[in-house]
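Shown below is the structure under consideration.
Here the complex is missing a single protein chain, while all its other protein chains stay put.
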Amino acid sequence: MDYSAIYPELILALFAIAIPAIGMVVKNSKYLAAISLTGIGLSMLAVFLFFYNGTGPIEFDTGLLVLDNFSALFMMIFLCVAFVVVLASGKFIENEKHVPEYYCLVLLATVGMLLVASAQDLFVLYLGIEITSMSSYALVAFRKKDLRGSEAATKYFIFGGFSSAFTLFGISLIYGLTGVTSFTEVGAAVAGLTDMKEMLWVALVMVIVGFGFKVAMVPFHSWAPDVYDGAPTTITAMLAAGSKKMGLVAMFKFFLIALLAIKADWEIVVAVLAILTMTVGNLAALNQTSIKRMLAYSSIAQAGYILIAIAVGTEFALTGGIFHIMTHAFMKGGAFIIVATLATVAIGDRIVEYKGLAKRSAILAFAMTIMLFSLAGIPPLAGFDSKVVLFSSAIYGATDGSEWMIWLAIAGIINSAISLYYYARVVKYMYVDELEEGEKSEKLKLPTSMLAAIIICVVAVIGIGVWPEPFIEFCKDAAAAFF
Amino acid sequence: MSILEYAWLIPVLPLLAFVIVGFLGGKMKDNGAIVAVIGVGGAMVLALWTAFEVLTTGVVYKPESMEWVVLSSDYSMEMGVYIDSVAAMMLIVVSFIAFLVVVYSTAYMHDQGKRQRRYFTEICLFVGVMLGLVLANNFLQMFIFWELVGLCSYLLIGFWFERPAAARAAKKAFLVTRVGDVMLMIGLFLLFTEFHSLNYELIWGNLTTADQTTLAFAGFFLFGGAIGKSAQFPLHDWLPDAMEGPTTVSALIHAATMVNAGVYLTARAFPIIATSADVSLFVAAIGGITAFIAATMALCAPKIKGVLAYSTVSQLGYMILALGTGAFLWNQGHHEAGSLAFGAGLFHLMNHAFFKGQLFLGAGSVIHYVGTEELSKMGGLGKYMKVTSITMLISCISIAGIPFFSGFWSKDEILAMTFEATDVNLWFLLLWIMGVATAFMTAFYMFRMWFMAFKGEPGEGTKHVIEHGGHHHEAPIAMLLPLVILAALAFGSWLSLFIGDGFYSVINVEGEFHALSIIERLEEVFSSPLTWVSIAMAGGGIALAYYTFNKRRISAENVVSKGFPKAMRQLLLDRYKFPVAYDKIGYVGVYGFSLLLDKFDRYVIDGIVNGISKFLIKAGGVVRKSQTGFVQNYTTLLLLGVSLIIVLLYVVGALR
Amino acid sequence: MLENIPILSLLLLFPLVGALVTFFVKDQKKAKITALVFSAIPLILSLLMLTEYVQNYGPYQFEETYSWIGSLGIQYMLGVDGISVPMVFLSTLLVFLAIIFSWDIDHRTNQYMALLLVLELGVLGVFMSLDYFLFYIFWEVVLIPMYFLISVWGGPRKSYAAIKFFIYTHIASLVMLLGIFALYFEAGSYNGGNYSFSMEVINSVSPMFGATFQAIVFGALFFGFAVKMPMFPFHTWLPDAHVEAPTAGSVLLAGLLLKMGSYGIIRVAFPALPSGAQDWQWVMVVLAIASIVYGAVMCLAQKDLKKMVAYSSISHMGIVLLGFATFTEIGIAAGVFQMFSHGLITAVLFMMCGIMQHKAGTRNIPRLGGLAAKMPYAAAFMMIGFMASLGLPGMVGFVAEFSVFTATYDAFGWLLLIPVISVAITAAYYIWAMQRVLFGPVTTEIDTAHLHDVNWYEALPLAVLCGFIVLFGMFPQLIMGYITPAIEGIVTLLGVI
Partner (left out) sequence: MNIPLEYILVLSSSLFVIGAAGVILKKNIIVVLMSIEIMLNAANINLVAFSTYYGDTTGQVFALFSIGVAAAEVAVALAILLNLNKQKKTVDIDEINLLRW
């Protein structure tokens, strides 16, 4: 039992428990945010120390939890998301009730994500997912007087529970087939499985459906836009950048370790679903009038891109997948936080309200443009680099014997081009359209803490875009540790 | 150190004047006229000197050409100078007439005020590039200047650009000659790929080893350029329209020099054309047809410049006929006769330049005086414009082909050679008949013009000028002097037959030619019955004109009042419907097609592009609407998803 | 003297810094001057480069290499050869002149100028990168400023045109990117797993690639470049973009952006996929000829002067492609020269369209007329531009056009007869347009009482361009001297001679 493997989770969990207690005394949202940030910071420090020490993988208990390059990288990503979200929340929820609980739940949700990142076991994975999910349900419903929020939460828990049931049933079948629960052992057992294939198929279908709901894979995606739309925007940022990616991490582990032996059977399924996901996501985003919904659909599409990594299933592809998760966390998190920031100055989420934003707040308009262009994959921004790695892995797969993989790249590319339409439309509203007489045109006064969160994202997106080398190396190490 | 080494300065001087007048002319008191005169005059002096040097020594001046562009390891374009006797003759003609016209213009264009700057700029440019064209030592260089003279022609025809007719004429001139230029370009591509060079001498020297089919096509296409530039059938129709420019421009460009460039090109391409009998015959036929139909159109042209324009086309036809005949004879092995026909064509070029230049300048003088171009409004001008009428009469006699005037000598030789070719190919008989008929018509329409303008009762315009006392004196000396000089040449240029070894011994293909003394030549010419035929034709034409338009024994009005003659006259006035045909091709054919294509572009090609985007947005709308917000609609998708997965698993083979 | 100066990096640096600085200069006048200064420096640098470049030395010169994304084999690698040198000069010149020409912009001036400089950065990057990835990045960088230029300062249908331009060309670039990656992996496998995006590395093994692979990948690359050039039938974004774009935008769009497409073909597609190029030769020839004739005929039908000029660009870029597709030294060299000359000429033409729009208030040809009387200088410039564009000798367009057709006959024989028709049609639409716009009686359709001739900031760029048009027309060797030695390598690789 090497507890140093779970220091990040432990630290975060301690803070999560402590915050409601502190909240009895300290009511101010900003101070609570600062305390949460401290917790996240400490947790990051623990992860950083792992990298710094370079001691190699630390196992908590054999086959249960591990802190290696892969999990540490994802912890870092999730912690960054949490950091940015909390930073932005300080101002965003300052006039709400139950502020301490909010931070507690955010931290708990993050703990769940960290657990998933380091899980080595089906059950730990399940528990991690559930911790995050339950915290998220509550967070989505955080504004108790907001009917939209309540509705979103209702939909969220129905689908969350539904998908959990599928996942759990699938897990139970796999357990039944193999008698083991650790990913690597399951992988070995599946490889050696000779009979009872039918049950494996059922398990496979269950797992695909379960995770399909989790990561909003088409056709199990429909809940996502509604929930993202109705949730408080900072929470949307966390859902899109954090918990959805957690689902993808879980999928990586499930498909690329536990079910790798039968890859030939599911790769086409995942590939088709990936293409379907990106296409439907982009198409539905084309006509959106609400920026939150548009970004939600864009998230669906991006998940489709990341699924390419699973379908291709090589170390290279995984590098791309991880890289895209990383960049997407910043792009999409940043974009939602910009939306949240604008909401604090009474600019709602209809796209038309962004008209003339460049005049009213040059920095926000610029940041939004960077985020959107990065999402569209325009160089030299982070989204471009990660997409390049991702798609090129498919091309490599195609030149390396699996010709069909080229279609993944082609579909990804066509979708990127389509997506440019709706991203550019927002940019057009912000920069091109002029404000007319009588429309609000005064400069916006923006909260510093939220700006700070946005600037972190902008710097990350541009920085990773221009100098991706170290990040690609991280992702490579992570992918290498994974296999 | 011979003058020849400065030959390159010949085009440079006018071009220098072009730059100076172009940029500074507006600041000068006379709008740059003096600079233009000096520039062109300097060029003339140099050109005459150079030509003298070349013609007297008999040396072909061909310095090393310089590389202009290196296109690749085996293709390069060069620039150089090549002055043989043909070029020398052209130098004389061009530079001399150009100088006279520029001098004439200083007076003629005086009332144009500030616009003179543009006029002299463009004229200087023209003279420069025209001389450059003559000096070129390769077809490419010639083509470059060829296009530039076309540009000048375009600019000068459209000198009064605010007149719609002038603007239209300029456009027509440019575009119709452009069609010829395209053919010329094709010819050049053929030659360039065949020889990897366009140098005259190199091509001439390697004709026997080259691919004969290519050569035939090259000759054909090169001649296509001449068809455009020298206004040959069927691209002749731009030249009558080109009379919208100032009369000096018509004299210089559209009578004496630029239109001869086509003939000059044909002369340069002569050895290439002569490699194929078919192409040679084609050239001759085009010349003959052009000569004939242009002459018919001149018969009833209402405007003085119109008559001269048709006449120009017709005479150019003669030259082309001569060259084509020469090439044909050459091809058939009759080198001497071919060479003589070649010389005759160029001789006619020179003679024509003088008398037609004179006629145009004279017409300018008339228009200047009477203020109209309509022949019917003139009449009786002879009394008031003695110098003009007499000098023009000389030119008319010359062009009509009366013995001992220069036109006679060349035209007679051309017809004689055409007849000689009849021995080889019977088609030439037809061409000869057309040529003879043309000679008759030429005499008739020239004198029709002359009588209508200078004799008879004063016309409307004449009266108007007399009564209102405009200018009772004739044009100023700067205008009269060129008239006189040119008239002298129109009469006397035939004497060049007897200078030294004579014209034909210098201007021919072979380089050596037996010279005839004056007596021998007279004997040879007048002993031939053919000569008398042409003399009879000329005399007949003049007589007919005399009785119709001077004595008025025959009423022209009555003749053409009804029936076939009336229809014929209308057809001629309509120029055989050529303008209509051009417009039909241009506006209805090409433009109509382009409008159709525009629709195609907008609705089909762009329609597909926009259709895809519309489809995607529509699809997006459908997908979006499928998001109903009802939880159980979403959960029902589960069934869809599961069945999709199962189908896929089945397809992949896992479930089989 | 320049040996120790990273001249190419400086060429990129100054527009970049200039764009940033200009963006934050709020004062209009100062913004213009800043932009002017920051575009003048690259112009001077490129002139220096022209003088320092050794013409008859084959390989790339002024090379700079730094590792950038080492794990993917991506370098920051710049260098120029005889093909890129004229393009670099053209780019710096046109941007400089476009900035002068935009002196009357008074709406969001600082942004406008900054965008022009960003555009310069992208275009220069494309012409100088020797790494496929870097090439692609610069290629995409160009799109964004152009999108904004059209959509902010454009005409009435600017949104439509801008997004069409953006997405259409973006799709093309992405397809090209696919191709580039395929190259990357294929070359890597031939290089023993040493994956690199370096052009030199990939091109050195390119002849070994399998024939099918080459054919497929060439298709992808060609599609990317053909849209950019643009070739029929992928051209429809161009007229829309041009019609709506502001003048400087059009100048750079036609003058530089289209060249990127043809440059890509000669720099990327041919050397990397020689046998693929041969498989696609006839497609290229057919598309080129179709573009030449189709573009020319379309011009005749246009009523909008600018749209006419836009279609003429399609026609003239077709000549470039035709030259390339001959696979002969002369054809390719002439194609490159045509890129250069078209850049100069089309700039004049689009500036003239801008002047018409600005002074007369309309570009509708039937509504104009007799303007030569009212604005003689403008008329003169227009005439020079039109004449140059229709290939008049003595101007820069002639030699290229002539040589391309020579090469066409050399390579394909009588097929020449089809594209050569365009020579006559080209003359027809220019001359006809000129007759209707400049000549005849002064139009009554528009208010001509207050029609002024060109201003200094319009006349100056036009005069400079016309000067160059005549200069390089009379002395083409000044540019061909750079181009010809660089072509041999490509032709050898294509294995035709």
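Letters A, B and C mark the chains in the order given here, with residues in each chain numbered from 1 onward.
Just so it is clear, a residue touches a chain if its C-beta (ideal position, glycine included) is under 8 Å from a C-beta of that chain, and two chains touch if they have at least 3 such contacts.
Since the structure is predicted, the reported quantities are computational estimates derived from the model, not experimental observations.
Chemist: From the touch rule at the top of the page, work out which displayed chains the omitted chain touches.
Modeler: Over the full assembly, the chain not pictured touches A, B.
Chemist: For the chain left off this view, which of A:A18, A:L45 or A:L168 is in contact with it?
Modeler: A:L168
Chemist: Of A:E130, A:E353, A:D433 or A:E473, which residue touches the hidden chain?
Modeler: From the options A:E130, A:E353, A:D433 or A:E473, the contact with the absent chain belongs to A:E130.
Chemist: Would you indicate which residue among A:K27, A:K97 or A:K144 is in contact with the undisplayed chain?
Modeler: A:K144
Chemist: Can you list, in ascending order, the chain B residues touching the missing chain?
Modeler: 624-625, 627-632, 635-636, 638-639
Chemist: For chain A, which positions touch the chain that isn't shown here?
Modeler: 123, 126-127, 130, 133-134, 137-138, 141, 144-145, 147-148, 150-155, 157-158, 160-162, 164-166, 168-169, 171-173, 175-176, 179, 181, 225-227, 229-230, 293
Heads up, the rule we're going with is that only the chains that are shown with their structure count from here on.
Chemist: Which of the chain pairs holds the record for C-beta pairs in contact?
Modeler: B-C
Chemist: For which chain is the distance between its Cα centroid and the global protein Cα centroid smallest?
Modeler: C
Chemist: If you average the Cα atoms of chain A and of chain C to get two centres, how far apart are those centres in Å?
Modeler: 42
Chemist: Approximately how many whole Å separate the CA-defined centres of chain A and chain B?
Modeler: Whole-Å distance between the two chain centres: 78.
Chemist: Can you give the whole-Å distance between the Cα centres of chain B and chain C?
Modeler: Averaging C-alpha atoms per chain gives centres 37 Å apart.
Chemist: Which parts of chain B, given as residue numbers and ranges, touch two or more other chains?
Modeler: 613, in rising order.
Chemist: Touching two or more other chains, which residues of chain A qualify?
Modeler: 418, 421, in rising order.
Chemist: Taking the complex as given, what residues does chain A use to touch chain C?
Modeler: 373, 378-380, 384-385, 388-389, 391-392, 395-396, 398-400, 409-410, 413-414, 416-418, 420-421, 424-425, 428, 431-432, 468-469, 472-473, 476
Chemist: Once bound in the complex, which stretches of chain A touch chain B?
Modeler: For this pair, the touching residues of chain A are 154-155, 158-159, 162, 201, 204-205, 208-209, 212, 219-220, 222-223, 225-226, 262, 264-266, 268-269, 272-273, 280, 282-288, 418, 421.
Chemist: Which positions of chain B touch chain C when the two form their complex?
Modeler: Residues 67-75, 77, 140, 143-145, 147-148, 151, 154, 158, 161-164, 166-168, 170-171, 174-175, 178-179, 181-182, 185-186, 188-190, 192-193, 586, 590-591, 593-595, 597-598, 601, 605-606, 609, 613 of chain B touch chain C in their complex.
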